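A single protein chain has been removed from this complex, and every other one stays in its place.
Take a look at chain A:
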Amino acid sequence: MQFHVQQAARSLILLGFSVFIYMLHFTGKIYLFINPKYLLLSQAAAFLFLLLFFIQITRVWTIKGTHDHDSCSHVGECCSHDDHHDHFHDHGTTPFSAKKLVSYLIIVLPLLSGFMLPAKVLDSAIADKKGAMLSIAGSSKSGQSRQVTSETKEQADNPGTGDATQPPEESDYQAGQDTDIPEGTETATGYENQMTDEEYNKKIEELEKGTIIFNDSIYSSYYEEISSNIDKFQGRKVSLYGFVYKEEGFAEDQLVVSRFLVTHCVADAGIIGFLSEFPDAATIEKDMWIKIEGVIETGSYMDTPIPLVKVSKWEITEEPEVPYLYPVTIKRN
């Protein structure tokens, strides 16, 4: 009987990864890492880790003599790297060295930091590093150029005022009717952001009339529409919420009400948000969650026109349970 320390360490690591992923799923923290669309895939990974753990555990003890066959898997042609095991492929049977200690430490690092440090919601510091304003201006810019090439010349005929634009007064009137919309529609879905073609089209139609209410499931689609066609939405009333982002070069009364849009995992989170203007802005701290109501106008950032919200009403809100937005997936029937 022989006890293999390295094999035991490996089984511990495999179990660790499995438990770590399962734990994130059970505590709901997984939403702070990945788009719920990939929940199943990540559960599959946790399961595979568990399976590999059960296989690895059989290699911890070997009977002397037969060890080569049991633990080294020298089956058939598998060992195309038989000359230098330790370089190409480590079966965990070669003697322990400082080099191996380093590689085990590297593998253990995410487990240690995962269990010991709390998961954090990305904040405005990351938004700054990701170039928040650049991407806001970018999405508006790319939208504009797309507009020029794809939209009919109807647009060119009525410069400044798109045909769908409603005078502000009319908007206000309609807004009065729309305040009946239940608050519930604004809460985060928290689950896979999936909807059918019909539902999606209905939501996009809603964009054409009344106050534009941003709820999480449609936020990114509305955002895209508006920033690619600012003129059309000029003067429309909007109601939205997000965390406060500020950057050097902003005026005293300016801030961005922003959200992170997560396509897969938070590493690919992009910033979307609306530059907002109101006198109280100077007093509001970064990373606070606020809800605003106001009217869309055209602002600019580094000579690129971007939507600007003139805020008439604002209040502090709680950070939602699922702080991120996910792009809409259209479900085909």
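As a convention for this text, contacts are C-beta pairs under 8 Å (C-beta built on N, C-alpha and C of every residue); 3 or more make two chains touch, one makes a residue touch a chain; residues count from 1.
As a convention for this text, contacts and distances are computed from a predicted model.
> For the chain that is missing from this picture, which UniProt protein name fits: "Possible permease", "FecR family protein", "Molybdopterin-synthase adenylyltransferase" or "Dibenzothiophene desulfurase"?
Looking only at the record, the undisplayed chain corresponds to "Possible permease".
> With the missing chain put back, one of A:Leu14, A:Met195 or A:Ile290 would touch it. Which one?
Spelled out, the listed residue whose C-beta touches the missing chain is A:Leu14.
> Spell out, residue by residue, where the missing chain touches chain A.
1, 8, 10-17, 19, 21, 24, 30, 32-34, 38, 41-42, 44-45, 48-49, 51-52, 54-61, 71, 73-84, 87-92, 103, 106-107, 109-110, 112-120, 122-123, 125-126, 128-131, 134-135, 138, 263-268, 270, 327, 329
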